[in-house]
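Dropping a structure here in structure tokens format, bear with me for questions.
The complex appears here minus one protein chain, its other protein chains still in place.
And then chain A:
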Amino acid sequence: MTYEKREFIADLAVIGSGLAGMAASIFALKRGISTAQAGNTGALAYTTGYLDLLGDAGTGAAEHLGDPWAGIRELQKSQPNHPLARVPENDIHEAFTEFTSFISECGIAYGAPGKVNLKALTPAGTTKPTFSVPATMQPGVDALASQARCVIIDFKGLRGFSGRQVVANLKDRWPGLTTERVSFPDMPMGEIYPEVMARALEVPGTREKLADAIKSVRGDAQVIGLPAILGMHNPDLVMTELSRLLGCPVFEIPTMPPSVPGIRLREMFEQVFPKKGLTLVPQQKVRSVEFDTDSVQLVLADNHGPIIIHAKAVILATGRFLSGGLEAEQTGIVEPLVNLPVAQPTSRDSWYSMEYMGRDGHAIHQCGIRVDDAFRPLDKDGKVVDPRLFAAGVILAHQDWIRGRCGAGVAISSAYRAVQGAEQIILQKNN
């Protein structure tokens, strides 16, 4: 076997395959920018499929934000360095619209971004504020809002998703909620897995058998909830067909990650991007980035040997600790790829508060890469590190995506701005 060095030339290189990296590639494709994307699979498979914008602006309010836009205006005043405070509201709206319409066109329909947050269901029977949900989950949001008579179906052998748990925690708020357990068709024994169930439901015969099983227990339910198993590649079709067979709306509730809706997104991107002309090197870690006078070079390798990507601009969307974009050493937090300075507290003792679930969250989540308004990383003196380098997603400093319920919001909005900036650099170079 010979190992050939392969070289790719693109205008834009995107490092990272999480939500921010995927969003950056979508925005670049829409602008006709030749793009190469590389980097470890991000935490995409850990997402629920819900796209949050902003659920908490850190004001100490008891309730989550009903209006994320009001929260963003609050951030503009109280946390001007927050990534969501640095993207014009129109751009945020446009970014979500472009993102959700792209994935809808590719076969995973999402609701168009609106003015308010939705109350979405979780597998624990709690609700969370989110901004845009897959079409397969929307009827659940609607059923909760309208207090429809609803039965949650769970499955013998499916661990970690208990209809009784969902009902136990929601019954005070939703009296018409009940649960029933069925066996998944042709899988009567042992443990069964959401991914396997989802792929099985792509087959019409399995859907018919499942519909029969559900019919026998559904009672007078007006709407039927299931764990997120409605197909892997054609969820909208699977939902529509199951609804038709049952004669009422059906919906999905996310399961614990890695969950089907996250895997759907990842698989869809990996199939669609190459077809649209994007050079995708998934599942491989970028080893180094070199900023030469003529180009930025990404060095990586796969089973077939080394790969070099030459680009005019680069977007760093490598995520935080879970995805390897940041590393926490005993003595401090570093950004291992470009060695960018990381905004952080002076001592490890300040990373985490004493109370895990205290209201204020933890300082470590505010750590990250400092950028200017064009999302270009800054060095220790506050100067732009390289005009061709942009950063997007949760690697950015001055945000807490977990407590803010703003992971997708930060990823999509900052990717949008980063691509805007990169486009200008590329246009200059091409002229």
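The criterion applied here is as follows: a residue touches a chain if its C-beta (ideal position, glycine included) is under 8 Å from a C-beta of that chain, and two chains touch if they have at least 3 such contacts; residues count from 1.
In this text, contacts and distances are computed from a predicted model.
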| message | For the chain not present in this complex, what protein name does its UniProt entry give, out of "Glycerol-3-phosphate dehydrogenase", "Phosphoenolpyruvate-protein phosphotransferase", "Amino acid ABC transporter, permease protein" or "Molybdopterin synthase sulfur carrier subunit"? | response | "Glycerol-3-phosphate dehydrogenase"
| Of A:A112, A:A145, A:L322 or A:L427, the one touching the omitted chain in the full complex | A:L322
| remark: The one residue from A:F8, A:W69, A:F291 or A:W351 touching the chain left out of view is A:W351
| remark: Of the candidates A:T48, A:T100 or A:Q366, the residue in contact with the absent chain is A:T48
| message | On chain A, where is the contact patch with the chain that was removed from view? | response | 43, 46, 48, 64, 122-128, 157, 159-162, 164-165, 168-169, 171-172, 189-191, 254, 256-257, 320-322, 324, 327-330, 347-349, 351-352, 354-359, 362, 364-365, 401-403, 405, 407
